[in-house]
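Structure provided below as structure tokens; questions to follow.
Note that one protein chain of the assembly has been removed; the remaining protein chains are unaltered in position.
Right after this comes chain A.
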Amino acid sequence: MDRAEVDTRIRTIIEPFNKKGIVITEDTTFAGDLEFDSLTVMDFVAAIEDDFDIIITMNQQAEIEKYGQLVDAVHSQVSN
């Protein structure tokens, strides 16, 4: 799966979590721009994990602040 495909799928998954309809770019931050709290993060991560059949450990989550970083992290897992 190429990066663009991963990006498209994550954009679909993120929709119900993007309550304020923020326009998402590579630099959009989850905590700041999207105002995800810890519970939202948990549900959102679980949705991505189930969709791509991967694990994003909390150690990895700690490194992901921006949307683009998430796409990269998922892409690197699914392309392996």
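One rule holds in what follows: a residue touches a chain if its C-beta (ideal position, glycine included) is under 8 Å from a C-beta of that chain, and two chains touch if they have at least 3 such contacts; residues count from 1.
Going forward, contacts and distances are computed from a predicted model.
According to its UniProt record, the chain left out of view corresponds to "Aminotransferase class I/II-fold pyridoxal phosphate-dependent enzyme" among "Serine-protein kinase RsbW", "NitT/TauT family transport system permease protein", "Histidine--tRNA ligase" or "Aminotransferase class I/II-fold pyridoxal phosphate-dependent enzyme". Within the full complex, the residue among A:M1, A:I22 or A:A46 touching the omitted chain is A:A46.
Residues of chain A that touch the chain left out of view are 30-32, 35-39, 41-42, 46, 49-50, 53-55, 57-59, 61-62, 65.
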